[in-house]
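All protein chains of the complex are present and in place, except for one that has been dropped.
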């Protein structure tokens, strides 16, 4: 570990910033981990997209369809590939707090900077149970923990409860997937001095950065919206931090066709009866020079017709052409 | 009417823009409409806060606790006070489509520019029923209709359904209270060429204006955040439209303490078990030189302790001092 | 009024019992109240189906699509038709507590026994607001009030809150549409000595009657399941009260095909995206010798194909044939 448990909050303030992404995992046709594919995509993000940090094993990574052993191996691949060039967070989400501990301890041992743990999706529907769940894990690991709140789907982490959790030494961040701006404002008021808060959505990032004072974007869009030679999220972030909001705004506007693509193809699961769009993400990635490949049950492959439409829509944004121009396709 | 039914969409594009507010209604101690109070507040918004339009009888206006006769009288007061200086929209929300028609016809006759109608809160839980509800009303009035979507609480108006509704000649706007940015992006893609879309939240307005291309803010915050001599929402909007995003951003940042006040005191109803914060809004208004006064059941008056705390919080933002410096308190 | 306000609970225990039904209202082809139709159906229930009480203006009655004047007129028709032969409850549901008071006062004046008021569907999402809503109405009328809880759709009336409400003198009953048996058990424990509780579902009625000690069924199925000469709900209720559970069970079993009809055609609104099945109810009624007729927006007429299928399904149960054999079709 790069820091002691009681330094976790301080270390988080130093490390948790900039534009991060969250990659899917890749699988082979015979349903094993595609280790080279996983490594290729991360290398692509680091060296070609200049991503500033990586969150492994998120919802987009189909972690729920991987065994703990596979998840641990995938974490190792991340560490081996990153070689310390960027900080890494390991998603250690599990229905079982004991297994979340096992995953977090492994992440700690192999060299992750932090772990992130989602509100449990079973057995927790009151504040005390949620507090006990996180406390149980935090007490058993040294590594810093980022909370992950998806109030649309799971029991929410209120700002009141977050204040209690923020007293735990190695709880040090909050990934907010609840979309209501007022709830996030309350959260920043309640714990902004203790936890690093990240809104899990690229769309309002420029605003959150320039007006709200956020410093960390933790979201899967940066590798979908950017290709070598076209790094708009990075560029508008830099422009904003550099004090040129006109330029930042102008760049951010160029992303609108990609945001519309994303709204059309990727956000279905956020709807009352939607599906997890892992196949759509992977196909999008294939179209811009990254590794995609098959998905696991209960995610479903796209139909040929849907792929044709997605491809046409994405080509209409010009992104695949930019990717082709920028180079970087995996050989073989 | 200032336009013919089949010109509603065109007229909407011309009129529905800029910073609008939505005022509460005021009541006397003996529970009648406080007509001078209502007129005072609107005059304050027009002549002192330079608000560009007014949405009457919204959720903040306790319309559900007013008879149709009171609502119509309140609409007349709005027209009489505005004297054509700003455009007006009348909230004609009703459980009963027949009474929504009666309210909308009255608004049309007394000179409103548009009406706005919320998804019905009873008897509608499928797309066809929602379509029929709006169609029934639209067929029976000439005036243009703005749809109002609160998917957290009522049956949502999906972008698919909105496309069907947008074919009706006098449906011409969409007030979006759903907070998910991706859903609003889908909506703009689906009907942005036909309907004027407004996100019902001041917080992301600068972003929606500068990056997303929105032109209309329809929200109750402008009269809570602004006082004579301090018009930040107006000012950052103008700066953004004038191409100075650095200045817009700087001004928008000054509103953060007020947004935190709002998140703390006003947004409770958005939570699973919250209350409608009419008393809090009215007390806030009293502290900045506007008319407040009692609320109606089922809203509840604040305790003295809560008022003391709200007052201290608001004073800490400096807004009441700015209001006092800017003048404008109602005599008597 | 047949009792004084402070006798409401006592009167309720005497009157609120047996098998009641809740009829739809009928409308003419030119969208006015079909007064003879309304009277015919109630007379049918009283003299041919031997129903023991009637709840007017319920959810099945499309009250949300009627003006207050129409609702009051419909209430008068009920009183004029019943002529004191059975007790009557008037549904005075309204978004507006002031108008709920007006409806309840009218019901009180024209001779109703009780009123029933649904949890408000707007502006109430905390216990205090719900308490204030009911208290406001109860304070302004003499007549006894039955609470109506649909926790699937509106803010629920918890057993804790019901205990507070049960202290109000003229709150005297509770129509429970929440389906969880444990919640109803908690409710009976909390207020069973003060309020008459009725589970709003025919299916578990025999059980609630024989094992749980309930005495009142308040539901719209009795006039759908029974025809002159076949009165199974009445008969199994009598058998159970008379101590012959074998016969009660045997009769209750004969209703199963009708319960399946009901589950297939009528309960859609209880599903996440269902519609209010008023047209289906009315068509069913037409097929068994009652008056049906058109529905109002936002309810929708059935397609011819759906009608054909419903008719075939209902005929397969044998009910229309029993109705024809039992006589009672309205002439003309």
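A few notes on this one:
The letters A, B and C name the chains in turn, as written, and every chain counts its residues from 1.
Everything that follows uses one rule, which is that contacts are C-beta pairs under 8 Å (C-beta built on N, C-alpha and C of every residue); 3 or more make two chains touch, one makes a residue touch a chain.
For clarity, every value in this text was computed on a predicted model and none was experimentally measured.
Those residues of chain C that touch the chain absent from the view are 179-183, 185-186, 188-189, 201, 203-204, 206-207, 210-213, 243-246, 248-249, 252-253, 256, 259-260, 262-264, 267, 270. Interface with the hidden chain, as seen from chain A, comprises residues 62, 64-67, 94-99, 120-130, 132-133, 135-136, 269, 272-276, 296-300.
We adopt the following convention: only the chains that are shown with their structure count from here on.
Although chain A and chain B share one sequence, what matters here is the overlap of their interface residues, and that overlap exceeds half of the numbers used. Rounded to whole angstrom units, the spacing between the C-alpha centres of chain A and chain B is 35.
Rounded to whole angstrom units, the spacing between the C-alpha centres of chain A and chain C is 51.
Chain C has residues 272 in contact with two or more other chains.
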